[in-house]
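Take a look at the structure set out below.
Every protein chain except one is present and positioned as in the full complex.
Chain IDs A and B follow the sequence of writing; residue 1 opens each chain.
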Amino acid sequence: MSRSSVWLSTLLLAALGGVAQAAPLGLPEVPVPTGNPQTGAKIGLGDKLFHDARLSADGKVSCSTCHDPDKGFTDNLPVSKGFNGLTGTRNAPTVINAAYMTTLFWDGREPDLEGQSKQPPVNPVEGGLASHDMLVDIVRQDPEYVQAFRDVFGVEAAGITVDHIAQAIASFERTVVAGNSAFDRYYFAADTTAMSAAQVRGLAVYTGKGRCVSCHLIEQTQALFTDNRFHNIGVGFKSIQGKEAETAAAFVREKRAGADVDVTVLTRANMSELGRFAVSENPTEVGSFKTPTLRNVAITQPYMHDGSLATLEDVVDFYNNGGRAMETDPLSGFQSGGIRPLNLTDQEKQDLVAFMKALTSPEFAARAQN
Amino acid sequence: MSKSINRRDFLKRGSALVAAGSLPLSLIEVAFGVSSAQNFTFAYISDSHITHIKGNRFVRNWDRGLIRAVAEANLLDPKPDFVFYGGDIAQLGKPEEIDHGLELLSGLSGKVHYVMGEHDYYADLGDYWKQRLGPDYYSFDHKGVHFVVLNSILTHEEWMHGKWDTGMDRMKQMARLDNPDGQPFMVGAAQRAWLKQDLDKIARDTPVVVFSHSPLQKIHKGWNFWTDDAEEVQALLKPFSKVTVLYGHVHQIQYNQIGNISFNSAMATAWPWPYPSTYSQVKTYLPKLTVEMNRADPFFERDATGWQFINMHTGNVDVSYVLPDNRNRVVAFDTSAGKPLDTQYQAESKRIPPQTHY
Partner (left out) sequence: MENFKTRCLAALALAVLCVLPAQADNFTAADLARWQDEYMAVVGKGEKLFHGGLGSSNTVSCDQCHPNATNVHPETYPKFQQQLGRVAVLGEMINWCIMNPLESDPLALDSADMVALQAYIHFERRGVPLDPGKH
C-alpha cells in the first residue's frame, strides 16, 4: 500500500472522527446505503484492498493501477492496461466523487459502488482472475486481512465473501469526495476573487451558449457536474457506422446465449460502441454513455469513453463542431438531441477551457503535480 | 464467467423488456400470444416537417429527427413487413422539402406507404406529393388485414379553391395550428363514397386498419385535432369486428376506443405539441383513456419526439412508441377489456410526474 494513500485515509479518518462526513463545498452529503454504513475500520480495510496488487492474476494489478490517487484517481491513459499489459476498450473514470453516481461504469451496468468493484478483478483484461472464489482465496491467505474482516464484518476466514470485499472498497470510495475548487469558492462561497476573469467568462459560456450546464449540472446550491444520465454525443461510433443493426443484433444474440456484458464490452471494440444499449437493449440508447463529472477534469485526461480526445481544447472543439472532431466528419444518426453546433468564438472556447481548469479540488491538484 | 440462461429465464426477461417498452430485437415473436397468420410487424413514422430555409439549408432540428427515426427503425430485427409514413413530410409543402424528406426516408429498408398531411397538401393542393408518391387515398390487403389510407385533411371546397394570391398564402393559413380563422379538416363526400364501396367488398370479420393524418375523431377544433365528418366515417367502419385507426398530426400520444374502433396516434419525429387540455381559455376534450406522454425537456431536441412500430396480432394493434431521450411506451390492445391500454402506466397508481401536463 502506498504511503500517500495511508496519509490520505489517516487524514480523512482523523477529520471525520471515523463515521460522519461533512459535505465538501459545492457538493451535497455523500449518500450512504443503509446496508453498508461507514465505519473507520471498514474504510481503512477498503483503502488497503483498493491498493492491493495481489488481488489480480499476475499480482501486479490493483484498483489503484487504473485509479491512481496521484493521477486524479485515473491512469491518464486512453484505455486502461490490466493483467499482462492487456488493454481494454474504455477509459478509466475517476473515483473522485463516484459516490454521487447513481449507476457505475460508462454504460451504467452496475447500480452502485458495491457492484462495480466486483467486476474488474475477474475481467480478462483487467484483474484477470478466473472467478470471485479465487479473489476471496487470496484475501483468506493473509492473516492481517482475516483479522480485519473479523473486526469489520464479524466473519471468520471461511465466511469472507466477495460482497464483504466490495462493501469495504465502496466504503473507502465514499471518502474519496472533493469539492472546494476555485469554482466552488466563487459560486457557493461568494469569493469573487477565486476565479480569473477568463474563468468567469467561461462560466457564462458554460451556462449559456456552450449548453454544458444541462448535462454537466450546476445547480443553485450544489454542482455535481453530471446528470447521471446516458447520452450519445457522437464519440467513437465510426467503427460501427452503417453496421449498427448487425452489431446490435449480434450482441443481443450473444447475450441471450449467456455472454457476460462486462467481458464483451471491454474485449470487443465494436460492441463496446453500443454503449448503454448493451445494458438496456433500448434502440434509442445505441451509442449512449454516462455523463461523467467534470470535477477535476483538468487532471483526468484523456477524455471520453474511449479516451480519444487528448486535451480539453479537443473536447471543446468536438462539441463546438456539433459532436465530431472535424467539421467534415459524419454525424451519428443516434446522436443525442442535446448535441448541435455551438458557433463559439475562439475567445469563448479558450474561456471555457479556462473555466474547466477551475474545477480541480486543491488536494488532488497538488498530488497531480508531483 | 459466463452464466447459463435457460429458456424460461430469457423468455421472462424478454416479456419484461417488452412490458417496459424496450425492444428485444430478436424476440418480436415473443410478443405474440396466440399464433396466427395475421401476426406481423410494421414501422410507423410520421410528421417530420422538413423545413427549407434557403438554398441547401434545412432546419437542422427536424432533419435530425427524421434521421434518428430511420436509424432506429433500421434496427428492427426481424425486419418489419413494411413502413407507413403518417403525413407532413414537409412543413410548407415545397418540392425541396418533400424531396429532402423522401431522400432521408430512402434510408429505410423495405416498402413505404404514404399518407397525405396538410403541410404536404395546401401549397399546391397535393400536386407535387401525388407526382412523387401516387394516389392520396387507396387500399390494399396484407396477410388477411385490409389496409385503407384516407386523405382526411381536406376542407371546404370554396376555401381550398378560393381566390388566393399564391398557393403559399393558403398553405400558411393551414400551417398555423392555432389559427383563429382555421378551416376544419374533413374526409369529404367523395372519399366517403369511395370508402363505402371499398369496404363493401370485404368480409365483416376482416381486420381493418385505417390510416389518416387527422384523428377521425373530434378532439380540439381550435388546433384541428378534428375531423368534421368523423361520425360519418366511423359509421362506415361500424359493421366490422376489428377496426383500428392510426393517425398523425397531433404530435403526442393519444389512444381511444369508440365502439368497435380503436384509435392510436403517432408521435412526430420533429417536435411535440402540448395537450389541448392545457389551453386554459377553452374547454377541450381528450380521450379519457389516454395516459399522456412524458413532458419534454426542450434542451434535448428529440425529447417527446419519436416513431412507433406496430405489432398486429390476431387483427388487433399494439403500438410500441420509441422515444429517444425519454422513456419508451407500449399501448397494446387488451382483448378482455376490448380497448387499447398502456402496458405499464394505465392504472392511476402507476403514473409518474412527467405525465402531468398543465
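Definition applied: a contact is a pair of C-beta atoms (placed from the backbone, for glycine too) under 8 Å apart; a residue touches a chain by one contact, two chains touch by 3 or more.
The structure displayed is predicted, hence computed values, not measured ones.
The chain not shown here is touched by just one of B:223, B:240, B:255 or B:309, and that residue is B:223. Remark: the omitted chain is touched by one listed residue; of B:61, B:173 or B:260 this is B:61. The residue from A:39, A:180 or A:207 that touches the chain not shown here is A:207. Of the listed residues B:131, B:278 or B:335, the one in contact with the hidden chain in the full complex is B:278.
Residues 207-209, 211, 213-214, 217-220 are the ones on subunit A that touch the missing chain. Take subunit B: the residues that touch the chain left off the picture are 51, 53, 59-61, 176-178, 222-223, 271-274, 278-281, 295, 297-299, 301, 357-358.
In this section, only the chains that are shown with their structure count from here on.
Listed in rising order, the residues of subunit A touching subunit B in the complex are 122, 130-131, 211, 214, 231, 244-245, 248-249, 252-253, 256-260, 262-263, 280-284, 286, 333-338, 340.
Within the complex, the subunit B residues that touch subunit A are 1-5, 10, 17, 22-26, 60-61, 64, 67-68, 70-72, 74-77, 297, 299-303, 305-306, 322-326, 328.
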